[in-house]
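With one protein chain withheld, the remaining protein chains of the complex are depicted in position.
And now, chain A:
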Amino acid sequence: MEIRSPAFKENARAALDDPQLRHALEHVKSGFIVKRAMAAEALPEFEKLRDSSKAIKDETLANLDKYLEAYETKVTESGGHVHWAESAADARDIILKICQSVGARTVTKGKSMISEEIELNDFLEGNGVQPVETDLGEYIIQLRGEHPSHIIAPAVHLARSQVEADFRRVHTHLPVDRDLTEPVTLLSEARKVLRAKYFQADVGITGANFLVAETGTSVIVTNEGNGDLTQILPKVHIVLASIEKIVPTLSDLSQVLRVLARSATGQDMSVYTTLSTGPRRAGDPDGPEQYHVVLLDNGRSSMIGTEFQEMLRCIRCGACMNHCPVYHAVGGHTYGWVYPGPMGSVLTPSLIGVDKAGHLPNASTFCGRCEAVCPVRIPLPKMMRHWREREFSRRLNPATQRYGLKAWAFFARRPRLYRLATSIGIPVLSLFGGRGRFKSLPLAGGWTRHRDMPAPEGRTFMQEWKQREAQKQGARI
């Protein structure tokens, strides 16, 4: 997809001025957070499972080449084919060739963020193969020509009425006077339309939540059952997965499954967890005749051995964006590429370059909620800081920002001068901010445009701190 990350600031401004989007984002703030907290609370071992999952992913990444080879051996043994794709273009070509080898005209697809990353749909369409997204949210945004705004709730930015309008526009074979006011009627209509597609499709493409080296198995986790119909009805099943999806064994899979659904939707277990190994066996009444796995690198192997290796632990649960105040404010499309929220702010610069994605790691208040809820404990704020440092040292951020930082650094390195300056500045601000808040401030329009700036109450932090320490001393004596 077109990279719009360099326009993050413009995107954010537009998002903040969109009342419909603001309303839709309320669903993220309220629903996901409470559900995750309840699920975590209900399982006493949850924190230990997070540690365990982190350790499993660390072990896998430390020997990723070996686990990939072990996985490949098992896939081949079970009659499947493994294809290695260094780049997005390689992956697209491999998939198109498989589709063409069976004369495919229609391809159904389960939800896959990597498919967005390699821009598969446009490519297939341009080559005469019609891709049909089957996850309800993905189907809706495909009808709209949009991209997912959330990695597990792709249409979270839309209102029911927008979906109704799209269905009426596209499903022209259905009666015009049908009632679509209830969400359930929309769901039933999508179910019916997509059922026919599953049976038409020659190839089914799914992603993978995990790949198991012990058995050569791909694992998908869904609530709708669309991924399953996608992979059992067509003649060919293609799994599109990135190289870091590996876990060593089925025992390890048990660990990560327990944190995935709880962190994502607050479910103990998603409705369908499906393990697929090779094509259908002799005598099987159903299942695909061919099973292919496309292993995508696309920049990931270059993250191994760097300060960004830990990002490859990510299991794509979406908890970081669900808990992110910046995501809540601007939504997923603002980030301008495939992966939004805190995980996107770290991963996107790795995959498309910090020169294009430099705004993303800066779009953080460093509040730390993302790291606090990450099931595999990725230090997201620390990694955003790494990107900011790189951006600064490569002189990629704007001159005003650099001068500002330099000016601040000048004072910060001279504590007495710093204290003197703030002890003059703070009372002045306090004087003008009589009602406790500024509605506008010179040089801080970016802040005050969408929210007030709290006025200081009269003294600096250092002064407050000194007084509190003195009081403590006094109390002790």
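Here is the rule we go by: contacts are C-beta pairs under 8 Å (C-beta built on N, C-alpha and C of every residue); 3 or more make two chains touch, one makes a residue touch a chain; residues count from 1.
The working rule: contacts and distances are computed from a predicted model.
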item	value
Listed names "Putative thiamine transport system permease protein", "LUD domain-containing protein", "Beta-lysine 5,6-aminomutase beta subunit" or "Zinc-finger domain-containing protein", matching UniProt entry of the absent chain	"LUD domain-containing protein"
Chain not shown: contacting residue from A:41, A:86 or A:464	A:86
Among A:12, A:129, A:229 or A:330, residue touching the chain not depicted	A:229
Sole residue of A:119, A:146 or A:214 that reaches the chain not shown, by the stated touch rule	A:214
Which of A:251, A:423 or A:440 contacts the chain that the document leaves out	A:251
Contact partner of the left-out chain, one of A:195, A:394 or A:414	A:195
Positions on chain A contacted by the hidden chain, ascending	24, 27-28, 31, 43-45, 48-49, 52, 56, 59, 62-70, 74, 78, 83-86, 90, 134-137, 140, 153-156, 158-160, 163, 183-184, 186-188, 191, 194-195, 199, 213-217, 223-226, 228-229, 232-233, 243, 248-255, 257-258, 265, 267-281, 283-287, 295, 297, 301-302, 304-305
